[in-house]
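A protein chain is absent from this complex, but the other protein chains hold their places.
For reference, chains read A, B, C, D and E in written order, and residue numbers begin at 1 within each chain.
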Amino acid sequence: MSENFQEALTLMAVGMLTVFVILLLVVVLGNAIIMFVNRFFPETESKLSNTSPPGQVDRKHLAVIAAAVSVVTGGRGRVLKVEKEG
Amino acid sequence: MSENFQEALTLMAVGMLTVFVILLLVVVLGNAIIMFVNRFFPETESKLSNTSPPGQVDRKHLAVIAAAVSVVTGGRGRVLKVEKEG
Amino acid sequence: MSENFQEALTLMAVGMLTVFVILLLVVVLGNAIIMFVNRFFPETESKLSNTSPPGQVDRKHLAVIAAAVSVVTGGRGRVLKVEKEG
Amino acid sequence: MHILEELYEMTAFSSLGQQPGVLLMLLVGFVLLYLGIAKKYEPLLLVPIGFGVILANLPGGGMGVVSADLIHLPNDRYMNLFEIGSEYGIMNYLYYALIKTGFLPPIIFMGVGALTDFGPMLRNLRLAFFGAAAQIGIFTVLLGAIAMGFTPQEAGSLGIIGGADGPTAIYTTIMLAPHLLGPIAIAAYSYMALVPVIIPLVAKALMTKKEFKINMKQQDKLYPPKHKIKNLKLAKILFPIILGVVVAFFVPSSVPLLGMLLFGNLIKELGSITSRLADAATGPIMNTATIFLGLAVGATMTHDVFLKGQTLGIIVGGFLAFAISIAGGILAVKAYNLFSKKKINPLIGATGLSAVPMASRVANELALKYDSSNHVLQYCMASNISGVIGSAVAAGVLISMLQ
Amino acid sequence: MHILEELYEMTAFSSLGQQPGVLLMLLVGFVLLYLGIAKKYEPLLLVPIGFGVILANLPGGGMGVVSADLIHLPNDRYMNLFEIGSEYGIMNYLYYALIKTGFLPPIIFMGVGALTDFGPMLRNLRLAFFGAAAQIGIFTVLLGAIAMGFTPQEAGSLGIIGGADGPTAIYTTIMLAPHLLGPIAIAAYSYMALVPVIIPLVAKALMTKKEFKINMKQQDKLYPPKHKIKNLKLAKILFPIILGVVVAFFVPSSVPLLGMLLFGNLIKELGSITSRLADAATGPIMNTATIFLGLAVGATMTHDVFLKGQTLGIIVGGFLAFAISIAGGILAVKAYNLFSKKKINPLIGATGLSAVPMASRVANELALKYDSSNHVLQYCMASNISGVIGSAVAAGVLISMLQ
Partner (left out) sequence: MHILEELYEMTAFSSLGQQPGVLLMLLVGFVLLYLGIAKKYEPLLLVPIGFGVILANLPGGGMGVVSADLIHLPNDRYMNLFEIGSEYGIMNYLYYALIKTGFLPPIIFMGVGALTDFGPMLRNLRLAFFGAAAQIGIFTVLLGAIAMGFTPQEAGSLGIIGGADGPTAIYTTIMLAPHLLGPIAIAAYSYMALVPVIIPLVAKALMTKKEFKINMKQQDKLYPPKHKIKNLKLAKILFPIILGVVVAFFVPSSVPLLGMLLFGNLIKELGSITSRLADAATGPIMNTATIFLGLAVGATMTHDVFLKGQTLGIIVGGFLAFAISIAGGILAVKAYNLFSKKKINPLIGATGLSAVPMASRVANELALKYDSSNHVLQYCMASNISGVIGSAVAAGVLISMLQ
């Protein structure tokens, strides 16, 4: 058996072992993170995401207007406020 | 007549000849491509362009919605499906 | 007093002096520009900005359509003209 | 007469006589364009590569990448980029500035990360483990290639095609055997595009009808998972940071790839506060990188480099690596099922490749053929995404031990 | 056994024993990510910097920026970028190509310029003058730092934190003391993010209730300004051109920063005829520059460079520079009010920092707390924007006299 082939066998063993260890770690760490999050920060998503205020119905229209304004102004204009007239 | 000027005359001849030859080739090749396409692949455009399904009327609305969603979500959101409620 | 400290004092003097002089120049030049503009080119903005033709009402709709077309066509399509059918 | 001579000198016909391989390479370029355009095999890569091949082989155009020997100076120094650009033109400038330095693959991985959603994997973490088995093709073909006479570095670059991940294959090849960059990149992207053909082929050979019908949702009902994720958003933010640190401790040489992947993922998961960065990473940066990568990789395939027996070996070996990886994933699940009550559909092993999300989609359609209610997409995505990590880790091992 | 040995060799654990500082640096990285993500302190910069710190310090990953000594060759020459990229990897490639050459800060300034509106400043030109006083912190801390044993170059880089301008601080530090780049960049961006805390702190210490209530609009009514601008658009086009020429005559060394800022501003003010350029400058160019700047600055903070007494000095000194600058601005207004009938709210001096537009918003809220009808935002913006010019000029003086 050539020396290169010997080296290749070692590589295979080290390589597959490493890949398995790392993906095992992915599973273990993933579970640890989930347990940590579930225990200490359950359902606090609203704090981190500051995007969606109430009033879902009007948002659709707002979105259309915003899209229009944004494209027309080359992304520089922004819709700051939209009020109904009546 | 200077040597440079002699060279320039050669350049002019070679240059204009080349330009004419290449644009002649553009004409010839262009016609060859058109004849080839007309003969072997007439009107198969629909195969290559997979963009426009039927239902042109609804597409207008879809486009507006898609535009809005795309801009509002920074191009990340995509409209996968739009269904009428009633 | 160390030589470095001496140098630092000079730096402070030169630096603050320069900053004051430059911002004084900002004020002076700014006023000069304003006076120049007010005198020779008052209210000629329309010449420089060629964006907003009349017909504000229709522009809203146009904007929405333009936005949609632009996003859907990846910014390549442009709305050149929109005419009412009736 | 004199004018015609000058004209003939200027054209490429004079040099064509000495290099008949050029015509063959033009054919290769046309085939790649055909695959990219008409067959829609990874057109974003194959079209630039194909065009790059054509440009590079047209004699006299100076668009082919020159051998690294030509930029090597005495005293172990190299020509600088200004000299390379001035002397050898735009393609060599791109190649030596962006490719040979190993710059673009991590940059593309940043974009890939910003497009990746670890959610499906976090929801089915256990399945991530099967992304490991699907790397076996890499090392099997490495063994075989060495037996066939490839150097270990060449064999490693060839094997990595089995990881089913274009940027990883390119990065590994740049580090280990840059003279094989062209054919390996093409094999990697072509087989990725052929996933809809190769996965069913291997799966049907190794799986029983009963196995195709294993319904993951039913199994979940029978044996429900331990815990639900109560704050997915936070979990998805913590995951790339912590995984980055841990992977880096174990396989430092995978950091350029995995680190950038996880960074890209982080700026995506943070939402609006860093969306400017994520948009740049997935938009202008990634698209520009793709154009330059494709053209420059194509430009490496000059006839004197490409038209060798090795190229054929790479095409065959790459296919084997791919198929063995799929088989490895399937067999690993089958082995697991022997010992577990909760059964797993072996298709989830088959998607332990990278090729996200195409592999998962193909597996899903395959499962639906056997049972039209058996939606396995989300489960496949778990091993599919872990396969990206798996092959980057394998690449790190190869680089650290062979470089 | 042999295999496990190889495995151990490959991991970073072997080198960890020799470098215990690594764990501390990981902690620094986590803290920066926490500040950027949870506290939302300049996330666009602190997230990449934090991730860069983590990547750079993971042993064996090769993602840390190496000392400039290592790329210095005999005969006063330097390794070329191709050699740097090939030898030291992607982060050193980014750092030596884009940061150490001083390239990215002016590029970012071009984007800043294209996002800046000189309108509020032109409408209240007189207030621009107070942007000068708010640079006093720079030079005061320079003095103090030299007394504490910093070299003049280091002291200048430290002082410039008081200019409250990230790119300016980075540019000055690259030019004068590149070994301090990491801590200075972090201090600069962190304190900019802390403007909502620091301005009220200093303002409340130095201002009376009556001063908080000085109503600028009322003062304008009592003592109306001389002239209205009849063609703001044209004035805003002429301003960057003319200012560019004049500043360049007086402080040539500030041209790379200010020239690019004013160019960016010009292409923005020209509107549609150059909007393609302005969009590129504020979009892909600026975002890409931000990613690469953040990652590379983070990557300079390897444990051997960062974990020094100097770093603590920078953190303390930077805070002092910041606070003294704010105080300087406030006191300058108070001094002015002694001699003028038309009073100015000293908060307008406090916003003589850069930190646009956050400083102005904070000052405005502060004023509204004392008198809910006292809107000072537009007035603050005048000194706020002039503060950007002021600190760039101060940087130019430092560079020209200390380099």
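Criterion: contacts are C-beta pairs under 8 Å (C-beta built on N, C-alpha and C of every residue); 3 or more make two chains touch, one makes a residue touch a chain.
Only a predicted model underlies this, so the values are computations on that prediction, with no experimental measurement involved.
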**Request:** Kindly name the visible chains that come into contact with the excluded chain.
**Result:** B, C, D, E
**Asked** Thinking of the whole complex, not just what is shown, which of E:L232, E:L270, E:V316 or E:L331 touches the missing chain?
**Response** E:L270
**Hidden partner chain, touching residue among D:N287, D:S340, D:S373 or D:Q403** = D:N287
**Selected from E:G36, E:G163 or E:P284 as touching the chain missing from the view** = E:P284
**Prompt:** On chain D, what residues meet the omitted chain?
**Reply:** 6, 10-13, 16, 26, 30, 33, 36-37, 40, 43-44, 47-48, 51, 54-55, 58-63, 80-83, 85-86, 89-90, 93, 283-284, 287-288, 290-291, 295
**Complete:** Touch rule applied to chain C and the missing chain gives residues 10, 13-14, 17-18, 74-76
**Asked** Given the full complex, what residues of chain E touch the hidden partner chain?
**Response** 71, 77-81, 84, 96-97, 100-103, 106-107, 110, 237, 241, 244-245, 248-253, 255-256, 259-260, 263, 266-267, 270, 273-274, 276-277, 279-281, 283-285, 397, 400-401
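Please note the rule applied: only the chains that are shown with their structure count from here on.
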**Prompt:** If you match contact pairs by residue number, which of A-E, A-D or C-E shares over half of them with B-D?
**Reply:** A-E
**Request:** Taking each chain's centre as the mean of its C-alpha atoms, give the chain farthest from chain B.
**Result:** E
**Request:** When you average C-alpha coordinates per chain, which one falls nearest the overall C-alpha average? Tell me, please.
**Result:** A
**Message:** Counting only Cα atoms for the centres, state how far chain A is from chain E in Å.
**Reply:** 29
**Fill in**
Here the gap between chain A and chain B, centre to centre from mean Cα coordinates and rounded to Å, is 36
**Message:** Give me the residue numbers in chain C that touch at least two other chains, ranges are fine.
**Reply:** 64, 67-68, 70-71
**Request:** Provide the list of chain D residues touching at least two other chains, using ranges where the numbers run on.
**Result:** 237, 250-251, 279, 283, 397, 401
